[in-house]
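And now, chain A:
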Amino acid sequence: MFEAIAFYLFAFLTIAMFYITVTTSQALYALSALAAGMIFISAFFFILGADFLGAVQIIVYSGAVMALYAFGMMFFDTTRDVKEKQGNKAIIIGLSSLAALLVVVIVSAPIVGNNVEAFYPMVEGAGNTQEVGMVLFTKYLVPFEVAAVMLLVAMIAGIVLAGKKMDLSLTLMSDSELMNMKEEDKKVNV
Partner candidate 1 sequence: MLDHILSILVFFPALAGILGFVVNKNSIRSYGVAVATIEFGLAIWLWFAFDSNVSGMQFMEQIALVPAFGINYIVGVDGVSLFIVILAAFFTMIGIASLGEMKDIKNLIITLLFLQMTMVGVFVALDAIVFYLFWELSLVPMLYIIGAWGGPLRIYASVKFFLYTFAGSLVMLVGMLFMAYFYYQATGEWSFALLDWYRLILPESFQNWLFVAFFFGFAIKVPMFPFHTWLPYAHGQAPTIGSVILAAILLKMGTYAFIRFSLPLFPDASVYFMYPIAVLAIIMIIYTAMVAYAQKDIKQVVAYSSVSHMGVIILGTFALNVEGITGSIFLMIAHGVVSGALFFLVGVIYDRRHTKIMSEFGGLASVMPRYATIFGIMLMASVGLPLTINFIGEFLSLLGFYKQSHILTLLAGTAIIVGAIYMLSAYKKMFFGEVTHEENRNLPDVNKKELLALIPLTIITIWLGVYPKVLLEPINKSVEGIVTLMHEKSITQEAKLRIPNVNKDMGLITKPEREAH
Partner candidate 2 sequence: MEIGLNHYLVLSTILFAIGLVGVMRRKNLLMLFFATEILLNAVNISFAAISHYYGDLTGQMFAFFVIAIAASEVAVGLGLLIVWHKKHNNIDLDNMSSMRG
């Protein structure tokens, strides 16, 4: 019973939050709603016993959303609405509700659970974090490492793209400009 109440409550809340996120014209509202939604999702994780995941969700998204906040402040006059030209709303609403409807039609059917076996079953008595660690560092060791590489890539990408070096485009400079720049560099170094 508790589960049901919790589910419906958080379901309502997440839907509401995300709805605000995609519809509001206030950047800060959107940001806040997104953050709230994320938190509510972590609640589902806790309900479903995925404590580790819940924790990660909160940590990662609080970090990520903080960053977003920062950018939001940077880019927008937060007091004003974000102006977005809207095209045909019917298409958007039509497409997405159709998508939802179709998927729901199929998904709401019960799944035939035959022949499904838990390849990495949860172990009685062990904490969720422990279990996750066990699987993560055996079976999912390689993906984990690759994910590390991915984060490295993302980091490098972020640094490169946001870096100052991007301000001057060598691609667009003509040969003579490039020569001048080199000479200036030399002068500076000297």
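If you want to know what made the cut, all candidates are chains of the complex that A comes from, given by their letters.
Heads up, the rule we're going with is that contacts are C-beta pairs under 8 Å (C-beta built on N, C-alpha and C of every residue); 3 or more make two chains touch, one makes a residue touch a chain; residues count from 1.
Since the model is a prediction, treat every value here as computed from it, not as a measurement.
Participant: What candidate from 1 or 2 touches chain A in the complex under consideration?
Facilitator: Chain A touches candidate 2; the others do not touch it here.
Participant: Inside the complex, what are the residues of chain A that reach candidate 2?
Facilitator: Residue positions touching the partner: 1, 3-4, 7, 11, 14-15, 18-19, 21-23, 27, 30-31, 34, 37-38, 41, 44-45, 48-50, 52-53, 56-57, 60, 63-64, 67-68, 71-72, 75, 82, 84-86, 89, 91-93, 95-97, 99-100, 103-104, 107-111, 116, 118-122, 128, 131-132, 135-136, 139-140, 143, 147, 150-151, 153-155, 157-162, 166-167.
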